[in-house]
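Reviewing the structure listed below.
Here is subunit A:
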Amino acid sequence: MIQLSDAILSLVLLSVLLSLSSNRLMGLVRIMAFQGILVSLVPLFLDQHQGIGAGSILFLQIMILIKGILIPGFMYIAVNKVKMRTEVEPFVGYHASLFTGLAFIVISAYITERLNISLPGGHALLLITAITTMASGLFLLMARRKAITQVIGYLMMENGIYLVGAALAKESHTQYVVEFGVLLDLLVGVMIMGIVLHNINSAFDDVDTALLGRLKD
Partner candidate 1 sequence: MESIVSFCFAILAAPLLSAIIMKVKAYIAGRKGPPILIKYYTLAKLFKKGSVYSTSSSFVFKLGPVVSFCSVVMVLLFFPFAGIKPLLSFHGDVIILLYLMGLGRFFTIIAALDTASPFEGMGAAREAYFSTLAEATLFVILLLFYRLNGSFSFAAFFTGTTAINLWSPAASLLLLVIVALFVVLLTENSRVPVDDPATHLELTMIHEVMILDHSGPDLALIELGAYLKLFFYSAFITCLLYPFQLDNVYLNGLIFYGIMGMIYVLVGITESIMARYKMNLVPKFILTSFALVFFATILTMEFVK
Partner candidate 2 sequence: MLELVFLIPLFAGIMATFLPVKLGRVILVITALLHVQLTGMCWLKISAPMFDDYFRATPEGTLVLLVTSFIFLFISIYSVSYMRETEMENEHVFIGCMLFFLAAMSMVTMADHLIVLWIAIEATTLVSAPLIFVHRSKEALEATWKYVLICSVGIALALLGSFFITLSMDIGQVDVPLAFSALQAVAANLDPVWLKAGFVFVVIGYGTKMGLAPMHTWLPDAHSESPSPASALLSGALLNCAFLGVYKTHTLLYAAGLGTYSSNVLIVFGLVSMSVAAVFIMNQTDYKRMLAYSSIENMGIIAFGIAIGGLGTYGAMLHLIHHSLIKSSLFLSSGNILLGYGTKLISKTGNMAKLLPKTFLAFFAGFAGISGFPPFGIFISELLIIIGAFRSGRFVSIGIFIFCLILIFAGAARLVMRMSFAQHDEDILVQEKMLRILPSYALLLTSAILCVWLPESLYQTIINAITAIGGGLNG
């Protein structure tokens, strides 16, 4: 099982790197769907989640539904509907982004080493993945022009945080009602962002954040 979880985590890492170097919006959305499903699966393969009860199975399905289908689907619609140019338009170039992603991996490996905490089950890779995902999400938020890529960055960060939660928290704390609430927030958040994006597009004829710089002192 451990190997399997490692494999999934590697795939997550790969998706992160791919998203950094991706230059197509549609591609990005697909990567996000892929990543969402992977991330949802992670708890399934972790040691501390021994007893998989009916609740967790149900929750797993809901999570895959939201993270892997609903949210990416919603964004897919958004991208299509606003008919934005499909270029990602980075501030930081794709190669540089990629290298930054690699640097994130190195740094998070170093941090994980330094933290040296007795993680339940010694999931060093999990933590590395989580930190990298988070950092890359923040990086996408900062380094891309298009508003929609920022949403994707936000989602990626959220995924990273979820991974951290999965890595660190014991099962005893996991309360599905609460987790569902978190997911719901995420979903509604993305929907709201989508609506705002839609409005921005109709008001500005573009979703370039460079246009969103009027309010300043």
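To be clear about the criterion, contacts are C-beta pairs under 8 Å (C-beta built on N, C-alpha and C of every residue); 3 or more make two chains touch, one makes a residue touch a chain; residues count from 1.
The candidates were selected such that all candidates are chains of the complex that A comes from, given by their letters.
Note that the structure is predicted; figures quoted are calculated from it, not measured.
By the touch rule above, subunit A in this complex touches candidate 2 out of 1 or 2. On the subunit A side of its complex with candidate 2, the touching residues are 117-118, 120, 134, 138, 141, 147, 150-151, 154, 157-158, 161, 164-165, 168-170, 172-173, 175, 178-179, 181-182, 184-185, 188-189, 192-193, 196-197, 199-200, 203-204, 212-215, 217.
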